[in-house]
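Handing you this structure, nothing more for now.
Of the protein chains in this complex, one is absent; all others appear in place.
Take a look at chain A:
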Amino acid sequence: MLAAWRRRFEAWVTRYQRPSLGPIRLDRRRIYILPTPQGYAFGLLLLLLFVWSINYSNSMGFAFTFLLAAVALNTMWQAHDTLLGLVIHGNGADPVFAGQDAGFRFLLENTRGAPRHGIALQWRDGEPLFIDIPPHGSMAAVLPIPAERRGWLRPGRIRVLTRFPLGLFQSWSWVEFDVATLVYPRPRGARALPVPLPGAPGSGAQELAVGSDDYAGFRPYAPGDSPRRIAWKAAGRTEQLLVKRFVDQARPELWLDWQLLGIENIEPRLEQLCQWVLKAENEGYEYGLRLPSIRILPARGEPQRRRCLEALALFADRKDISGTDDGLESRKPAKAAKTQRAAG
């Protein structure tokens, strides 16, 4: 109830603020300040000291109380000042899998000749991330934001806050950047890879970059070998680095096909496909992806992997799917999406 009111109030306060394309400079109009719980406790302490001074007619007690009060007021001003004029750049994040944290990169720039201490970025009610910014300098911050759903992830409003210096007041501001990152489906599923179709024959017995199906024993490590080929288990036994040798007979082609999976719901299907993509890439197959609306020809390597994962992440074509309601609206706020998932 309280949280709902708070959210509504925050929405009202920031109703004229739109996601920014460029850097945001914090000005007076968008910095808010309130005492922290600690600040309220300090207020009670001041009251106690004040009553104490009255009761004992203690002149220095008054002076002490007033000094602390003045210091508290001073920190209020400092908390405001720490944010004032701060320039924030929002730089987006690398794609992640659902269930991981997307690390959104921000650059905080201090154009002032004095350092700024104890500035934090906070996403919703997450743990604030504190940094200090040197004078005339800037500081990068990577704010982890949980990626719960596949699709586009927008961090939305980020709270920039500080409780510097005494923690009695928190001043904060909302910043929202027009940045997003792609969230791939969670790689999950127990099914083995489909049987590869024989493809174009290779050039005979030749060592392959990363895992083909024909495993041909170990050989000692030589500089330039991919770390992925190191046989860590064997290395543990022999105290010598060994790499696996693979011999290519023919290049098999692997089709990761939507139709191959008899799973009812879309999400588990996509998760299984995602799992396959990673596995196929890892084991050195040439693989292609077939979805109801899209077909990606077999290939191998990082660009292929990314292409496939993006297709899976953005898969949302209702027309191709019948009999299920579990469509996707990635751009909807997470809360709405959550209820939808519960229903589906």
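One rule holds in what follows: a residue touches a chain if its C-beta (ideal position, glycine included) is under 8 Å from a C-beta of that chain, and two chains touch if they have at least 3 such contacts; residues count from 1.
One rule holds in what follows: contacts and distances are computed from a predicted model.
> As a check of understanding, state which of "Succinate dehydrogenase hydrophobic membrane anchor subunit", "ABC transporter permease", "Transglutaminase domain protein" or "OpcA protein" is the UniProt name of the chain not shown.
For the chain missing from the view, the UniProt record says "Transglutaminase domain protein".
> Kindly state which of the options A:L166, A:I263 or A:A299 is in contact with the chain not pictured.
That would be A:L166, which touches the missing chain.
> Can you say which of A:A11, A:L47, A:A70 or A:L297 touches the chain missing from this structure?
Checking each option in A:A11, A:L47, A:A70 or A:L297, the one touching the absent chain turns out to be A:A70.
> Among A:L86, A:A120 or A:C308, single out the residue that touches the unshown chain.
A:A120
> Given the contact definition stated above, which residue among A:A11, A:V51, A:L197 or A:L297 touches the chain not shown here?
Among A:A11, A:V51, A:L197 or A:L297, only A:V51 touches the chain that is not shown.
> Write the list of chain A residues that the hidden chain touches.
Within chain A, the residues that touch the unshown chain are 21-23, 38, 41-42, 45, 48-49, 51-64, 66-71, 73-75, 78, 111, 113, 117-118, 120, 128, 130-132, 163-167.
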